[in-house]
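Following: one structure in structure tokens, then a few remarks.
Of the protein chains in this complex, one is absent; all others appear in place.
Moving on to subunit A:
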Amino acid sequence: MVTGGRPKLEAMAYLDHAATTPMLPAALDAYVAAARELGNPSSLHAAGRGARRLVEESRERIAAALGARPSEVIFTGGGTEADNLAVKGIFWARRDADQRMRRVVASAVEHHAVLDAVDWLGRHEGAETALQPVDAAGRVDPEAFAELVRAHGHEIAVVSVQWANNEVGTVQPVAELAALSAAAGIPFHTDAVQAVGQVPVDFAASGAAALTLTGHKVGGPVGVGALLLGRDVTCTPLLHGGGQERDVRSGTLDTPGVVAFATAVEAAVAGREEHVSRVAALRDDLVERVRAAIPDAICNGDPADRLPGNAHFSFPGCEGDALLLLLDAQGVYCSTGSACSAGVAQPSHVLLAMGADDPRARSSLRFSLGHDSTKADVDALLAALPGAVERARRAGAWKTSR
């Protein structure tokens, strides 16, 4: 229950599904039903067997939905853990096998779960890190990547390029990049947290060696995710202990979380086409109306090859955090992209990598639609946005006038 918060939750327009999306009723029901059951899936007795059956069925459902084998599904505590496991674990395993493998490659627009893991390897493990630049739409250029692989392929331990960007929604040429990596024998990891349920994701067909997904972006619970890890890809664990997940990840599995996660993944993948046609139409309407209301708004990201629910704008002369405050006060919830731990707004590294200058990077807002979005949400945004932009511009003028 929200006490004292305003506005009331039923009056809100939730345009932040890329941050987290409501749980699907079926996933919630599956969660509650499994949470009533006793049993550690590692136990040998009947209670344990019951839990294990739920976990393994879930593993099979996720594998089937995403073109993977059940043994390739490593359950984790979420997307961040899966990204860290892939980047660090594959780096460690490859370097330990061959000391020349010291190079880690990631795109400049990765989520911090990848970017900061790469940075950590550079600072603590002697890795040579290289961030692949992106074009103005946020895409990695396969030609430039091919060049890098030709020059340094023999010393690249792991490559990580996200399937779709969490801020601006641009979909990367994953199949091309994965094929180039595979041809050079380099394991290719992709963070598909934003992509599953939004664009077709088939692990086997993608050519990737490892793929991250998480529950709460697809209508499942927070705190559970998975790394799809090719059977022949060696990976050193982050977490040591019981070795529950293929000896790559330890920790007692969260049976109800895993069951609800699988339910959500299955539903999101099965309903993807219908979801996309509905949400993309709503998003196109949103973009058109925002451009009509604020003609100098800049759309960020690839205009065509993008996530269906994502709309991302820069509003020249505004500060994103001022806009966020003004929209929040009117019950419209969206996001500026990235915030540091102290909550001090930082310019988005994604927009900076796309060539935006600091003011433009700071002036951006993301609106992300999801399975329960309606035209009323877009209407509420358009009712509040023009006034908020005008006001934020005045507040921004204060800053520049000093």
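We adopt the following convention: contacts are C-beta pairs under 8 Å (C-beta built on N, C-alpha and C of every residue); 3 or more make two chains touch, one makes a residue touch a chain; residues count from 1.
The rule we apply is simple: contacts and distances are computed from a predicted model.
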| item | value |
| --- | --- |
| Per UniProt, the name of the complex member that is left out, chosen from "Putrescine-binding periplasmic protein", "Acetyl-CoA acetyltransferase", "Multiple sugar transport system permease protein" or "tRNA-specific 2-thiouridylase MnmA" | "tRNA-specific 2-thiouridylase MnmA" |
| Residue among A:Ala33, A:Ala183, A:Ala281 or A:Ala329 touching the omitted chain | A:Ala329 |
| Which of A:Leu131, A:Ala280, A:Ile298 or A:Ala395 contacts the chain that the document leaves out | A:Ala395 |
| Missing-partner contacts on subunit A, residue numbers | 2-6, 321-322, 324-326, 328-329, 341-345, 391-392, 394-395, 397-399, 402 |
